[in-house]
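The block underneath contains the structure these notes are about, expressed in structure tokens.
The complex appears here minus one protein chain, its other protein chains still in place.
On to chain A.
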Amino acid sequence: NQSKFPALSVFRSSPRFLLSGPCFDLYSKGFKMSISRAPLMNLVRLKGTPILEQLHLEERLLRASTDNWCIVNDGTNVPTIVMGMSGKPSQLLEVGPVIKDRIPVIKRFTGGGTVIVDKSTLFVSLICNKDDVPSVQPYPRSVMAWSGSLYGEVFEGVDGFQLRENDYVFGDRKFGGNAQSIIRNRWIHHTSFLWDYNVRNMAYLKLPSKVPQYRLERDHTEFVCRMKDYIERSDFVEKTVKAVGKQFAMKEVNIEDIDSYAKGEHVKSTRLLTMEELQEAMASTSQSA
């Protein structure tokens, strides 16, 4: 059955026709085609932005903006420890060396574990309206299934990539730490990818009490791997943008223009831990030792 107006027909078996910038992906079955506009996603490219600043930006865009966002930060400026919302420094960090070496410690607004990030880390954050990703329920496992599928496209052809017990791994080695925050109608999924890392920095982190089963009591250096051994840095970024661009219409936004997208007050829970808090953590560690 050929529709008189093929552009307006309902396309039953593969209903997605995406408009992504100037490019069209055309699906046709017989003579039926349809056009539906993909939701817009703003793309912000950063380089060397301090991770505290990046997290403040993300929390602001999640809570005070109604747009979808993809933020890519190519490295942060100094080695920084980032804990999840419920993280306790006394349990997760070797607090003595952290204080001695003056490593900043951040508690972020999302869940999940502890990472130490630096200039070689690559950050990708996706903030979405739940209605713009209708296949995804606003719950953690549903969001992770979606993101796992998205990164599956990015790492297509790279041996061993999978989402394993909520971690991004090559085989049994983790190369990205991810976390999420879900609010009423929106959610964020953000990842710090271990492009490369300094083994010495891993020594600031304790073995957490809760670990995925596949970790098998391995210490950090045996558990993680470097993404640079699997994919080129620029290749990864462009493939990620392309994978996101299959589901959204991408629009580049300069960081200088952010104010026009996110107005008003919002809950701010990401913060830098004070020296007093770290010293208290060290004291409580000594008492329990």
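Points worth noting:
The working rule: a residue touches a chain if its C-beta (ideal position, glycine included) is under 8 Å from a C-beta of that chain, and two chains touch if they have at least 3 such contacts; residues count from 1.
In this text, contacts and distances are computed from a predicted model.
Name of the non-displayed chain as stated in its UniProt record, restricted to "WD repeat domain 75", "Glycine cleavage system H protein", "Checkpoint protein" or "Globin domain-containing protein": "Glycine cleavage system H protein".
Only one of A:Q91, A:Q137, A:Q162 or A:S284 touches the chain withheld from this view, namely A:Q137. Here one chain is not drawn; of A:S125, A:S181 or A:T240, the residue touching it is A:S181. Touch with the hidden chain on the side of chain A covers residues 84-86, 109-113, 134-137, 139-144, 166, 178-184, 187, 210, 267.
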